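Please find one structure pasted underneath; my questions will follow.
Below is a slice of the complex: some chains, not all, each in place.
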Amino acid sequence: MTITAAAASAGKDTQDEAATTTTALTLGRSLNEGLRQAMRDDERVVLLGEDIASLGGVFRVTDGLAAEFGDRVVDTPLAESGIVGTAIGLALRGYRPVCEIQFDGFVYPAFDQIVSQLAKMRARSRGLLRLPVTIRIPVGGGIGAVEHHSESNEAYFCHTAGLRVVACGHPQDAYDLLRAAIACDDPVIFYEPKRRYWDRAEVGLGGPVDGDTLGRARVLREGSDATVVAYGPMVAVARGVAEVAASEGRSLEVLDLRSLSPLDTGALCRSASKTGRVVVVHEAPVNVGLGAEIAATVMQHCFYDLEAPVERVGGYNIPYPPARAEGDYLPDLDRVLDAVDRVCAG
Amino acid sequence: MSTHSAASSADGVLRLVDPAGTLDDQTAADMLEVTGDLVRGLYRDMVLGRRLDQEAYSLQRQGELGLWLMSLGQEAAQAGSIRALRADDRVFPSYREHVAALCRGISPTELLSQWRGTSHGSWDPERYHFHIYSLVLATQTLHAVGYAMGVRYDAADSVVFTYLGDGASSQGDASEALNWAAVTSAPVVFFCQNNGWAISTPASKQYASPLRERAKGFGLDAVSVDGNDVLAVHAATRRMVERVRAGGAPGFIEAHTYRMSGHSTSDDPKRYRDDAEAARWQAHDPVERVRLLLTARGWADEDYFATVASDAEELATRTRRECRALPEPSLSDTFRATLCDEPESLRREREAFETYLESFL
């Protein structure tokens, strides 16, 4: 950990000049810095969640924030509907609440407040109300956790009009996307790939918030033979696949969606049309998952450019298995490479 | 069968004016300065509210509204409570608070739009400090608590006020809100209009112990009041709100009232309740009792009653006119109101929709 408080506040002082400090950070720590920066930039940013104050969150993403920001970091009663419901009220009062849902599998008690209230309130008020609420959700498997701690439920929220859904795949995006999500006047479901919390990379801190980053996919690697579309925890897998494939003489393009809803259809279709072959990877069950939307969208816009059907690699259509079987459940290098083979054979 | 019966002072339920219009001066003196002005104002609120409700009901029957949820019988609970608030006290209503809305200055146009199907909520909550209606039961109670947390952050002294029904009290959200309010000491008051019914479900199937006791069990300060006695409601609310404003624990007021009509224009109450029950409640009419009081004390004469009646007719005419003049909604507006900075994909979708529509012109 090379960042110091001094560096961070230096970042704040000079933010208008877009000066950034670069330092090696884990993804979890990048999120922490993103929150800190957002709270310094705007005193209306408040955090709500279970165990986020003195504990700093079960993944330590809010570590040290209660010490710096006092009662702007709230340990709530244990009630997810309450967390989102009160966040809505705070947003109506002009605050910008950032909620932490402790684990993916515990967002469902808040489903009604998210889907029937948060997502719809702006439209319901004919655009009069703004609901700048960010809901952070550690997502996905691969850490050997017990039940309900490894879910990938992005499809539910992507299907819900009125929400933005974002997933970060590496430390820089974690920092940038989180700040952009908090600065955004819409509700944002913000997914943090929990098994990547400890991934480390150089991260540029400070600088102004780039709102555009929120809706844009990013080509992480250019390629010509096929496109691998991924997001969140699968970004690292996709990169690994591209490397292995390269060593076998196959050139893969890797597209990190980042914004899961709305989709960056332009970027997706550019890549699909260019390579003519697409594999989409996610941890969530394939059935009516985001991969289905990717496949359908690509077919719709790039039908005549496609050399093979879009391949979907994802979780099987069964409840998340016990930890010791998750290795077989989660898409990995082999399964994605297999799909690449299929799509390239097509 | 329901056991919901009219409140009486006996069971710890506050009452200041009995159904015969007799004011209990003794008790009132403790709670409230009862003046002719005050009572006349509340009377007018109730009469206007009732007339609006009646007109909306007719409009629905004539096909001008898709649905209407009648407030008949609940005028005292609503006028008495809303008039105890300061203009900047933020209100989170449920969906039947038409009388309260009217008191806040919301226009018939704004009120009827949702039920005509031209919007889902049409007034500006900031302007009236009155949030749009929430149809998903009890969700608004948590919004109120969150808003109150914000008031506390701002070190402001306004109070947040939320309405819910006896049925809504069974939702998990309602309990989470009570608990959250108590834990955070948020400046919020819950006002439960216990009108005896949740559609066809009597209150007796909704809870086993008085809601006031439940609220106390969560640590709120709670009182019960005769919800058809506008002065009792007004006094209790005033007291509760001022206590909360001064930093006291959050409050809960249960107003015992009665839904004199069906649940909505789609509902036929004969399927599930006795006409006799409504007839019994007729004797507890909230408006009549105030009329009797005004007359008995000489606080109003026939002229006054005639003026109010004619104001009510004017409101009815205006309501009808404004209802019919409501502009038709356009899907383009919903597109634009979905997200703040219309994302490209949504813009393209909207444009395609608009082009498609034009193809029919």
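A and B label the chains in the order they appear, each numbered from 1.
Definition applied: contacts are C-beta pairs under 8 Å (C-beta built on N, C-alpha and C of every residue); 3 or more make two chains touch, one makes a residue touch a chain.
Note that this is a predicted model, so its numbers are computed, not measured.
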Per-label copy numbers for the complete complex work out to A x2, B x2
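To be clear about the criterion, only the chains that are shown with their structure count from here on.
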Distance between the CA centroids of chain A and chain B (whole Å) is 41
Given the complex, residues on chain A that touch chain B span 46, 71-72, 74, 76-77, 79, 81-82, 84-95, 97, 109, 112-113, 116-117, 120, 122-130, 161-162, 164, 184-186, 211, 215, 262-263, 265-266
Interface with chain A, chain B side, in the complex: residues 92, 119-122, 124-126, 131-132, 134, 136, 139, 141-151, 153-154, 172-173, 176-177, 179-180, 183, 333-334, 336-341, 343-346
